[in-house]
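Only one protein chain is missing from this complex, and each of the others stays in its spot.
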Amino acid sequence: MSYYSQILTVIIINSILAVSLNLVSGYTGQLSLGHATFMGLGAYAATLFALKLQSPFLVSIILGAAVAAFFGFVIGVPTLRLKGDYLAIATLGFGEITKNILLNLKITGGPMGLRGIPKVTNVYVAAAALVLVIFSLNRIINSRVGKSFIAIREDELAAESMGINTTRFKILAFVIGAFYAGLAGGLYAFLFRYINPKDFGFMRSIEILCMVVLGGMGNTYGAVFGAAIITILPEFLRSVSPVVAQYRMVLYGLLLVVMMIVKPQGIISESSLSNKKREKSLEKGGL
Amino acid sequence: MVFEQIINGLTLGSTYSLIALGYTMVYGILELINFAHSEIYMIGAFIGLIMVSVYKLPFIVALLLSMAASCLLGIIIEKIAYKPLRRANRIASLISAIGVSIFLQNAVLMSAGPQARAFPANFNVTNLRLGNLQISSLQLIILLVSVVLMVGLHLLIQKTRLGQAMRATAQDKETAQLMGIKIDQVVSFTFAIGSALGGAAGVLVGIYFNSADPMMGFFPGLKGFVAAVLGGIGSVPGAMLGGLFLGLIEMLGAVYISRYKDAIAFAVLIFILLLKPTGLLSRRIQEKV
Partner (left out) sequence: MELLEGNNLSMVFGGLSALNSVDIKINKGEVLSIIGPNGAGKTTLFNLLTGIYSPTKGEICFRKKEIKNLKPYEITKLGIARTFQNIRLFKEMSVLDNVIIGQHCRTKAGVFGAMFKTPSVRREEALVREKVMDVLKFVDLDDVYMEKAKNLPYGKQRRLEMARALATDPELILLDEPAAGMNHQETNELIKLIEKLNNTGKTVLLIEHDMKLVMDISRRIMVLDYGKKIADGPPDEVKNDEKVIKAYLGDDFRRETREIKKVKEAKEVKKAKEAYVC
């Protein structure tokens, strides 16, 4: 695989992650600082299905995503009673606990991680996954379910008073987000052929959140755009010169600050796209 | 054995408390999780290390200089990275804070290198015996310094005009402003005090474990924040208590399940949040309908 197609594949996987977090944080308004946890669970589960049970690639990554979704439910039920920063910090906590458990279990290879995963993921596989994810997400967002998510973000109490079981729908958003993140995790494992608990820690969660915020919260295509920028940036700096490359993380930090000061609502803000598309979908008989 | 673990837990916990204070004070005023706080702690440790090993200054002078430098750093960070965002949404400030954290961590990494440096205590460390119980003079000093700083902070908040302004701002920013309190000044002051305490914690922990490295801020930073949440974020006594509690639980827990030491803090956090969603020492705010 060439350098460029490798980068492109990573961008696509990151896009799936960003789009899935965007569902939880951007559309439903529940700030999560532990999204990489579900990516990790998906990656580990898919790998174990493939390595221990010899299940085929496609089955493995879908089962991996299902396992991540299951844990999304298990973690979501208690934590989604919390709001705002408390929710954020609880998701962070669950992330660290999961990492700690992965580091200590035998079946996950402890700190050594798992190696010897076949390389199956390529640009086409990843792109197909992204298209499916975005397609299904768009359908969800434009449905009764998606509108309920947005209503919860806008005003949780009013949403509940209008007949929405807010707890149930927040958990639902969390589970769907976890499923997609788990899928991305599976693709990641079959791309890099080696996984380690540290790949799915707090910094990764932050990175995904940065993609979403940079692109513009509550906008699926913004999330994809954010993922592309955050993925390319370090590589770009590396290509400028080796000296710059050394300082790329320093510049990355600086850029986040500058970006937030200059355009805190993200590059593509939600309102810039919606109206025309909406009328079109109404004409076609959508909701 | 248990007694020693308790002393270890309190020693570690008192440093968590110092870190937690910085988080809780900033959160109380700005409702911002200041992610850069863990880096201030790390830089505080490095400044202390330089003072002690390069300039051969006595420990207490090094500690004070490190606190002063951290204080300055905190103020500068606030002015550059948070102040322009005070009216933007909260996630923007959060990301900005994360950006500062990444920036500082890697800046130190570039200049000091990734390896851990020895941070020797430049005074005699002896073991004191009380019957068959043992406590090192280093631990005593850490506990003592922490207590002095926390008492000092308490007096500052309760007895001075600036402390009064801080409390007023934390309760109601707009009203405080109408009463003639200069919010910018209060915010700077809050960052200054919080950062000084964070820097002090860095020096103390550096000397305690005889080591300083650019990544050292990550876990203590998270745990300091956990401690702040445990005590009820925004509450100063809560942060002190939360830190000590966390240190104790961690050390006692480590006796039995040492492999999961880092997970203990978070398990406790989640347990407490689920039991009492706003921490131990705070009252839940009911939304006005």
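Note that the chains take the letters A and B in the order they are written out, and that residue 1 is the start of every chain.
Methods note: contacts are C-beta pairs under 8 Å (C-beta built on N, C-alpha and C of every residue); 3 or more make two chains touch, one makes a residue touch a chain.
What you see is a predicted model, and the numbers here were worked out from it, not measured in a lab.
Remark: the omitted chain is touched by one listed residue; of A:Val10, A:Leu102, A:Val125 or A:Ile140 this is A:Ile140. Considering the full assembly, A:Ala151 is the residue among A:Ile61, A:Ala151 or A:Ala228 that touches the omitted chain.
In the full complex, chain A contacts the hidden chain through residues 136, 139-140, 142-148, 150-151, 154-155, 157-166, 172, 176, 270-271, 275, 278-279, 282, 285-287.
Rule of thumb we're sticking to: only the chains that are shown with their structure count from here on.
Work out the mean CA point of chain A and of chain B, and you get 31 Å between them. Against chain B, the residues of chain A that register as touching in their complex are 25, 31, 78-79, 81-82, 85-86, 88-90, 92-94, 96-97, 100-101, 104, 157, 202, 206, 209-210, 213-214, 217, 246-247, 249-250, 252-257, 259-261, 264-265.
Residues of chain B that touch chain A in their complex: 27, 31, 33, 80-81, 84-85, 88-89, 91-93, 95-96, 98-107, 109-110, 218, 222, 225-226, 229, 233, 259-260, 262-263, 266-267, 269-270, 273-274, 277-278, 287, 289.
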